[in-house]
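One protein chain is absent from this view; the other protein chains keep their places.
Up next, chain A:
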Amino acid sequence: MIRAVIVMNDQGKPRLIKFYQYQTVEKQHELIRSIYGVLCSRAENVSNFIKVDSIFGPDARLVYKTYATLYFVFVFDSSENELAMLDLMQVFVETLDKCFSNVCELDIVFNFNKVHAILDEIILGGQVLETSSSEVVKAVAELSKLERTSSSVMLIPSIPGWHGR
């Protein structure tokens, strides 16, 4: 099972945090700090895998990859294949790239809700839901189309019943 997906920049600032087992805000931050500490100490040209049982408890592994200024990090246990996780990360990034056309850190910062939506199409509840980038793009496109129409509809009537609820 996948335990967490984390995107942070090279200064350790989180850009996307998704834990599939609930963690308190404080704990999340402690974890991110420790992960950042580990990532920083990695030399270049070494493997992308790290055993992180000291941070996440027994059996936890981590796969990371740097894309420009961002670290993408997947944390998971032994039921997943490390190299495949690396590629799933690639699927995620490719999808982001398609959705934002040439994605960069700022896209992720400003549209983290959309990034979450994309991620939710790929991983759900810690399990890999969909591995085809184009399927994900399709789903997300449909979503944003519908959201756009519904929000334009929404602009016309003057918000019935929010307070009445």
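Everything that follows uses one rule, which is that a contact is a pair of C-beta atoms (placed from the backbone, for glycine too) under 8 Å apart; a residue touches a chain by one contact, two chains touch by 3 or more; residues count from 1.
FYI, contacts and distances are computed from a predicted model.
S.K.: Pick, from "Exosome complex exonuclease RRP44", "AP-3 complex subunit delta", "Pre-rRNA-processing protein RIX1" or "AP-4 complex subunit epsilon", the protein name that UniProt gives for the chain of this complex that is not shown.
M.R.: Missing chain, per its UniProt entry: "AP-4 complex subunit epsilon".
S.K.: If the hidden chain were put back, which residues of chain A would touch it?
M.R.: 13-14, 16-18, 22, 25-26, 28-29, 42-43, 45-51, 53-54, 66-70, 79, 81-84, 86-88, 90-91, 93-94, 97, 103-104, 106-107, 109-113, 116-117, 120, 124-125, 127-135, 139, 142-143, 146-147, 150-151, 154, 159, 162-163, 165
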